[in-house]
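Please read the structure below before turning to the comments.
With one protein chain removed, the remaining protein chains of the complex are shown where they sit.
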Amino acid sequence: MKPEVVINHTELNVKERKSPKLRHWKAFYKKFKRNKLALVGGYIVLFYILLAIFAPLISPQDPYEIDLVNKLQPPSAEHWMGTDDKGRDILSRLLYGTRLSLTVGFVSVFFGAFIGILLGLTAGYYGKWIDTVIMRIVDVLLAFPGILLALAIISALGPSLINVMVAVGVFSIPMFARIVRGSTLSVRKLEYIDAIRALGATDFTIICKHIFPNILSPVIVQATLRLATAILSAAGLSFLGLGAQPPSPEWGAMLSSGRDYLFSAPHIALFPGIAISTLVLGFNIFGDGLRDALDPRMKK
Amino acid sequence: MKQDADKILEVKNLQTHFFTDEGTSKAVNGISFSLNKGETLGIVGESGSGKSITSLSLLRLIPSPPGKIAGGSILFKGEDLLTKSEKQMRSIRGNEISMIFQEPMTSLNPVYSAGEQIAEAIRLHQKLGKKEAWDKAVDMLRLVGIPSPEKRAKQEPHELSGGMRQRVMIAMALACHPEVLIADEPTTALDVTIQAQILELIKTLQKDFGTAVILITHDLGVVYETCDRVAVMYAGKIVEYTLAKEIFTNPKHPYTIGLLNSLPRLDMDQEELTTIPGTVPSPYSMPKGCSFAPRCAHAKSICEQAVPDLQAIGPSTEVSCWMFTPQWEKAYDTQEKVGI
Amino acid sequence: MMGVPAAEKKVLLKVDQLKQYFPIKGGFFGRTINHVKAVDDITFDIKQGETLSIVGESGCGKSTTGRAILRLDEPTSGSIHFQDKDLLSLGKKEMRRTRKDLQVIFQDPFASLNPRQTIGKILGEALAIQNVVPKDKRKSRIEELLGHVGLRPESMERYPHEFSGGQRQRIGIARALAVDPKLIICDEAVSALDVSIQAQVLNLLKSLQRQFDLTFLFISHDLGVVRHISDRVMVMYLGRIVEIADKKSIFEQPQHPYTRALLSAIPVPNPVHERERILLTGDVPSPIDPPNGCRFHTRCPFVQDICKTQLPELKRSAQNHQVACHVVS
Amino acid sequence: GCATEETGSKETVEKAKEGGTLIVARLSDATTLDPHFITDIPSANVIYEKVYQTLVVPDKNMDPKPLLAKEWKQLDDVTWEFKLQEGVKFHDGAPFNAEAVKTNFDRILDPATASPQAGKLEMIKEIKVIDETTVQFKLKYPYAPLLSILVSNEGSIISPKAIKENSDKLGQSPVGTGPFVFKSWKPGEEIALSKNKDYWGDKPKIDGVVFKVVPEDATRIAMIETGEAHVTDQVPVTEIDRIEASGTMDLYRTEGLAVEYLSFNVKKKPFDDVRVRKAVAHAIEVDSIIKGVYNDVGTRANSTMSPKVFGYDPDIKGYDYDINESKKLLTEAGVKDGLEFTLTTSDRKERINMAEVIQSQLKGIGIKVKIQVLEYGAYIDATAKGEHQVSIGGWGNATGDGDYNQFNLFNSKSQGAAGNSSFYSNPEVDKLIENARKESDGDKRKELYSKAQAIEREEVPYVPIRNYEHLAVYGGTVKGLWLNPANYLMLDDVTVK
């Protein structure tokens, strides 16, 4: 390997630099911005996050207000997306549901990532039998069909949004553990890790300060992609009747309640379906864009 | 340089640019040289000086986008390769002009056996059957000194050592008896003892087939031992173009001199090496004048204002430096030099 | 260097019968079925203030030796005495403290700095880990260090990718210097650099050595560089030392056939110095199954029967010159 | 079943076409086909009055009619005598006679058999064979609803030969006397029956029946729509409009025997206070639940017994929707600062919907309801252990007799898993229920049940919500189908084109 990037020291002016961190992010953003599709994904995600934050302000109606007289209304001026089987305003429910679905996504992925990272870092850094044991445990998790794991967890703990998050989180652990372990193995081989070890740093310092930040970008990418999966999984669990507790307007639950009216009142399933799909789509292309922007090899 | 009837390849003012987000990188910025039948031309220069891009340009293999041959001409046996169709180029590549790449480890396809990869080129250009091509491939392996070539031909690259892989590359390149062989740092990744074997091999084969060779390297020692003529590149340009022996006894360009002085010598003890201060300029922000001027101890203001042309200053020597021009005497000294 | 008799100098590091075998897992239960004998029983020492170079072909165990000394990998057996302390018997904590005296500079200037830390952070961390200077003085110490390696103080705020290869290597050197080490292991510290930059770094290393009375273990495969920087040279082949001698002695009277081939293989841009080249045939055998007897016998032009069965010992052949060869001795 | 009576009768007039296989799409597979071990109606539905027959059979109003028994009379308080049909043969050729009847009841009562249904027949002391076609049931104590037990699935008569030869296999391959012969069972997929060519009565008009397992509601309906299946008897109420609008599907509706209710755990605060229970009962607008959640499938329930069940008292009414009364009661009970409770339900869609509507109704008077949906197994567990505060439950009735409701839901002995999820206990009610069991005079029994129901209404351990109505969807080619009130598909007269 030979130096490719040769920057003339003298040309870099001290004045024009502010915070080095900031420039780092700016460069990243510049690269990311160039990927139009990824940007669209980012905007979709941002859009939903805003919806979630401002749901109470922009919801036209009370999402919980049951009005059995006006149930199953098709979209109209009053109910832009119609009403559901209990006469609740679907738009309002969707808006409130954004919070739940995003929370499910974020919390479960965070949970899965946290444990996955912990396992992956330990396995990758220490290697040997620790690695073997951890990876076998991960294998068990992986071999255990995910939906069954979820079923089991939810049967054990009762169906609630929190348990859905736990369940969905648990089955993203193996993914994270594997990715983190892989990256840890490759980062651990880097010379600067040896250099810092040669300086006498403790394992803890090395893992936290040097390995962790450098495995973060694949983890972030994986997390955005996992977010999409998590939202879909939660919806799948709702379909099996294991999801959020009524009357909470979780999207998967809404979608699944709409399946009874798939033929008679398709709008009930359609709108949550579109919401899920677009959000998942958003996360997916956002994640892809992140990957490209964070991947040094993809600089073009 | 004097006109030569044996001239097989002539490059004139070749320019290859990369259009990237950071800007335009003039990786090869107007270079001219020529190659005679059977001779070996060395191209030396530091990393990033444009050696590989030059060689890839010759075969029109520049990754595009972002790269593009922006100008000049490449006359191969009198015809300009830049005007040829892609199909015509394909019949030239691997057949009349072949190439050995810098990285023997990654330049072979990991999923096909060595023999297959050699035979592929033979079948393509010599229209031989599967069997004949294979036999020929085995012959080629034997020729490049691989023991028990029948067995080795069936092995895949990962089963071969670095030296052997490079020999497979050479066999592949020479399989169709090309008239020009471009070897891009064929030994950089190898150990000295293996390097010696490979260079020896190229020399022998060159003699046997009468192939003209362009040998790209950053090792001046290799040039000295293998080449007839040499072009020294700096920042996308040829700064000195001369006979190989000449460059060691009588270097002209300040950069060439600096380079030679930077080398730790095996024949004498030095307490301190002479260095060239500073670093190579970024390809995205080349100085206006001579690209070596910021590091040149002799630079005058003229050096920073205009790019010197490559000019003949002797029967077989061309240099691109204001020092060897009539303007030099009139030019003013520049301000103090920058260090690192 | 030759001016001071070697005997008068204190031995700083003594490596004794060092072996480093890397297990190869296999078989039904992932048992160890074989070993890569990366370093196989080597003994040498380094004296205070000198530069010992290790040369040899790729994979012969140069880096492994360096890493074993630093205990970046735990050696299989042998002992390493540093200033009369047996490094291999030190506890984890004590070893961390001792690391202050042993530093390393790696080959790859791009991989050896954490891309996410500024130069200031990198150096600051080095100071913090060994707590060599109090917190409030660290900044000025970093500036001082950068000065030693010829970088400007402003560099502190920059990230590694903003530097050229040569500059990065200087940062690596500054980091190694930060803890006032006694011994620095330079593993191919200049191999990745262009010649013009390489010369700058070599000069820097030499001047720092003089300035701080440093001891270098210099690993390289570039004999030109080795000749320039070393006091003594150790030639390795397939995990073993084949020759170890003073620089002058080894370059002028190489004894081992491998050393001779190695020296002759270097292309030299020197019109007056024509040499006869000893061309070797074949490739380096695998360290998993090294050949019996002399490791070099498969490629040796002077091979004899004894070489195929008996491992030659490292024997003194002249003052400050040891060689392991049946034919020569 | 007055509403749809025509469906059945009209078709019998028309000359029905014979042949063809009826395909029934159903939610789940049977667990076993041994009537002595079956504990759920969906399993029983496969064989009941199809492969197996009972001594007496209920008609559309759940009145017992002769089947394998030609006639019967009660000799005294504890002795019943049955005259059996002659010339009936089991599918395996064994003759049907008094001995066969005895063998069956002996088997179910034998502790070694470990039949989960043994408890229901626990009052039988002995079966006495009088002659080939006469059999006597001797009871331990007077038990009036005996016939209602005999009409139900547990009363199915299995071939004595099969019982003797391979009792263990009966769960997989039933052998009875019915109009259909068991053909095959692919677990999880389908069960096939074929026409019994030697049937002793009127032979069925179709060649066979296949029960296919199709768990997804929408898929089942789609199958009827495309003609892939002919009938499904598990119809989501949400599909009614679509089915009725469809040209290819028809809907069959019949009143059922089951009821749905809210059950208070009277052992737990604040529902140990009858005023709180009453307050909640007053605050639930039942009619809007039946219309809004159930699409008017089923009727408002006044008691935890459906009107079709013996012992139902039409004079007993449910609580009015009266918010003021409700508030007043709450104040009296001292829970002015807002009542809060958890409503537990199983994961059945309609029940969840009901829970949501109740939640919204109670919110109107400031009662905060938290809904807890439990997966069925967990739900059963929670309610059986009394971990719930209020739950939504339902009680089926396979016999059509009031005892089945009263004893299981209200008797102290039935607390928990046996049915009394309110953990209600009132010695007076216990006594009434137990006496009604023994009373053989129908009118007196009714009186006893009326008394019990009146007390139960006052003490409100349950808030009755809905009387079931059973639905079946069938394709246009199917004629002559009916469901009995216990939700059994009756196929005697069915034809498929």
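As written, the chain order gives the labels A, B, C and D, with residue 1 at the start of each chain.
Keep this in mind: contacts are C-beta pairs under 8 Å (C-beta built on N, C-alpha and C of every residue); 3 or more make two chains touch, one makes a residue touch a chain.
Assume contacts and distances are computed from a predicted model.
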Answering from "nitrogenase", "Nickel import system permease protein NikB", "Na(+)/H(+) antiporter subunit A" or "Cytochrome bo(3) ubiquinol oxidase subunit 3": the UniProt protein name of the missing subunit is "Nickel import system permease protein NikB"
Selected residue (touches chain absent from view) among D:129, D:218, D:316 or D:490: D:218
Option from A:236, A:249 or A:289 whose C-beta touches the chain left out: A:236
Contacts of subunit D with the absent chain, listed as residue ranges: 25, 28-29, 31-32, 39-40, 114, 116, 118-119, 171-172, 186-189, 212-216, 218-220, 222-223, 225-226, 228, 375-378, 380-382, 384, 395-396, 404, 408, 413-414, 416-419
Missing-partner contacts on subunit A, residue numbers: 136-137, 139-140, 142-148, 151-153, 155-156, 228, 232, 235-236, 239-240, 252, 255-256, 259, 262-263, 269, 273, 276-278, 280-281, 284-285, 288
Can you list where subunit B touches the absent chain? 56, 59, 61, 63, 89-95, 98-99, 101, 103, 106-112, 117, 120-121, 124-125, 156, 158-159, 169, 172
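Simple rule for what comes next: only the chains that are shown with their structure count from here on.
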Quick check: more C-beta contact pairs at B-C or at A-D? B-C
Between the Cα centroids of subunit B and subunit C the separation in whole angstrom comes to 32
Show the residues in subunit D shared as contacts by 2 or more other chains, in ascending order. none
Residues within subunit A bordering two or more other chains: 2-3, 6-9
Under the definition above, what is the set of subunit C residues touching subunit A in their complex? 67, 70, 72, 95-100, 102-104, 106-116, 118, 125-126, 129-130, 151-152, 154-155, 157-159, 161-168, 172, 175, 179, 192-194, 197
Subunit C - residues contacting subunit B, complex: 57-58, 150-151, 164, 166-167, 194-200, 202-203, 206, 221, 223-225, 227-229, 251, 261-262, 264-273, 277, 279-284
Subunit A contacts subunit C in the complex at 1-3, 5-9, 12, 14, 17, 20, 24, 190-192, 194-202, 205, 209-210, 213-214
